[in-house]
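Pasting a structure here, questions to come.
Apart from one protein chain that is not included, each protein chain of the complex appears where it belongs.
Letters are used for the chains, namely A and B, taken in the order the chains are written, and counting of residues starts over at 1 for each.
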Amino acid sequence: MKLKDLADKIKGRVRGNGDTEISRVMGAEAAGEGDITFISNPKYTRFLGETNASAVIVTEELADAGVDKNFLIAEDPYLAFAKVLSILNPKEAPEAGISKSATIADSAKIGSNVHIGANVVIEDNASIGDNSSIYANTYIGKNSTLGSQCLIYPNVTIRENIEIKDRVSIHSGTVVGSDGFGYAKEGSGAFKVPQTGGVIIEDDVELGASVTIDRGTIGETIIGAGSKIDNLVQIAHNVKIGKCCIIVAQVGISGSTTIGDGVTIAGQSGIAGHLDIADNVTFGARSGVTNDVKEPGVFTGYPAMDHKKWLRVQSVYAKLPELSKRIKKLEMELEELRDTDKKKK
Amino acid sequence: MKLKDLADKIKGRVRGNGDTEISRVMGAEAAGEGDITFISNPKYTRFLGETNASAVIVTEELADAGVDKNFLIAEDPYLAFAKVLSILNPKEAPEAGISKSATIADSAKIGSNVHIGANVVIEDNASIGDNSSIYANTYIGKNSTLGSQCLIYPNVTIRENIEIKDRVSIHSGTVVGSDGFGYAKEGSGAFKVPQTGGVIIEDDVELGASVTIDRGTIGETIIGAGSKIDNLVQIAHNVKIGKCCIIVAQVGISGSTTIGDGVTIAGQSGIAGHLDIADNVTFGARSGVTNDVKEPGVFTGYPAMDHKKWLRVQSVYAKLPELSKRIKKLEMELEELRDTDKKKK
Partner (left out) sequence: MKLKDLADKIKGRVRGNGDTEISRVMGAEAAGEGDITFISNPKYTRFLGETNASAVIVTEELADAGVDKNFLIAEDPYLAFAKVLSILNPKEAPEAGISKSATIADSAKIGSNVHIGANVVIEDNASIGDNSSIYANTYIGKNSTLGSQCLIYPNVTIRENIEIKDRVSIHSGTVVGSDGFGYAKEGSGAFKVPQTGGVIIEDDVELGASVTIDRGTIGETIIGAGSKIDNLVQIAHNVKIGKCCIIVAQVGISGSTTIGDGVTIAGQSGIAGHLDIADNVTFGARSGVTNDVKEPGVFTGYPAMDHKKWLRVQSVYAKLPELSKRIKKLEMELEELRDTDKKKK
């Protein structure tokens, strides 16, 4: 594809030779003839001079930096890179059709142009929307509904009474609708609280691999439209996640917590139960959140605190032995000073 | 169902109209005509006046609080709620029968009234007890035994030589009997220590989704009767977990550690290997346990310490930059004082 055609498609602008043929996106170091690369971080400006790529996606500012290259200029080079990558690597949908080895209940409704892979099991009254693909060995329980253009990878489990809307992607190993973890103490044992609710996964959600999303005890666990969840994340019963959230790998969110819209939770963080987290909050990696957060902001640590404050806390934390010595020294010096004073008397 | 009949079944007591028809359990805010709700936390007493539920499960004390309602009085309203929920939502067992697409070894023994779903694989000499249900796409290895009334959800893997007793539930994605993580150094490489042991899952255990339980290296990994394990928990080789333990999501327990009875381990905690944890210990969320615990108690933090102490530690930790400034100030003031003293001389 010509550089100028790529630029047209992503509403970018060419500087240099727009007829340059581009066939591949590559990292700056590995790129060569026929490749386009991108530099979005000013830290990597030096690669502009070093890369052998035929073209580079950059900001206007970087294009003006004095290096002679074929440029695709975009306001957000990373977004432009993602779009170019998707243009040059169109996602190949699996062929429509239903595998002979799939087990589909008579009462299930299957839309048009649907792919259902080998050994897929679809139980009573489940329904699959048009243009959706269900890869091999995936299970879809009773009364569960999938919208259109969904992409469900192999070995996924979607339990009964789950509602999945349109353009949802679910990666392998993920379980949607396992029982919430609820027990009432009865003597020295535990009486299981029945988990009678469901899960709603709204439009354009992506769930990574081996994510676990428990069903509501009563009512639903909800993942809001456009939210993206990374691998090995745990979402407990009755959690409500807002729209366009980003939840990174190995995060855990405890029962009945509500997360606002546009919230980012970095990897390995944990959020306690029954909390309310405001819109547009960001939690840094490995945060432990034990209180409501009422205003947007960046918070990190355990207990989670203002991120800048946390950076200072961590910096002092790493010097604790030294601090301890300084306190000891102060105590001795003060003692000495008092002794001197006493002697004077 | 009439309120008085519900009360009979759970050995509670009615105050108000026992003939009230109850068809559903709902949260206090969402409840309406025909619904029963519960208030177990005195913090939520205000909902008593606000809820539109036809009846409310409460303690005697709350029933006396002056609000006019139909009450189901119970010593432990949360337990009563769980029981009412289970009465109004009886668990529907999947129909008995063996799917034609299941692959069952001739030497496997299948009890009576068993459900075996599509594509289930049961290997040589495995056995399944009466009234157990094995959902679709689950694998049961050679010589493994399941007791009666077990409930194994889709896409579970139970490896060879595993013993699962009665009334055990295992959620989707869970793996029982993967190899323990053991290697002996040999030059710059690693020689795999064969993992020749098994796993015993005792009566009434529930394992959440995508839990991993490794087999013993020699001897067994054991999950004691009545213990409940949440999603994404890691149990290493030769761990022994006592009876009636509660292990919350994303906890990891390292090899050969022994956990007593009635232990609670809150989410994202880690327990080092070869430790002994006494009965009735509770670890707070995100604890890192590196030493034996010999007495019951509540412990939190990394290193795990008495929970109340940890609360004080965390509170000082969050003020470290201030502490650091106060030390600096003390140093300067002390210096000044000494200077003054010197000048006096």
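Remarks
Here, a residue touches a chain if its C-beta (ideal position, glycine included) is under 8 Å from a C-beta of that chain, and two chains touch if they have at least 3 such contacts.
Here the structure is a predicted model, which means the values were calculated and not measured.
From the options A:136, A:150 or A:200, the residue with contact to the chain not on display is A:136. Check A:117, A:141, A:177 or A:197 against the missing chain and you find that the one touching it is A:117.
Checked against the full complex, the one of A:1, A:298 or A:327 touching the unshown chain is A:327. Touch with the hidden chain on the side of chain A covers residues 25-27, 30, 76, 78-79, 81-83, 85-86, 89, 91, 99, 101, 117-119, 135-137, 153-155, 169, 171-173, 204, 206, 208-210, 226, 228, 230-232, 243-244, 246, 248-250, 261-262, 267-268, 285-286, 314, 317-318, 320-321, 323-324, 327, 330-331, 334, 337-338, 341. Annotation for chain B: contacts to the undisplayed chain at residues 101, 103, 119, 121, 137, 139, 141, 155, 157, 159, 173-175, 178-179, 181-186, 188-194, 196, 210, 212, 214, 217-219, 232, 234, 236, 250, 252, 254, 268, 270, 272, 288, 290, 301-303, 305, 309, 312-313, 315-317, 319, 323, 326-327, 330, 333-334, 337, 340-341.
Definition applied: only the chains that are shown with their structure count from here on.
Computed centre separation for the pair chain A/chain B is 25 angstrom, with centres defined by C-alpha atoms.
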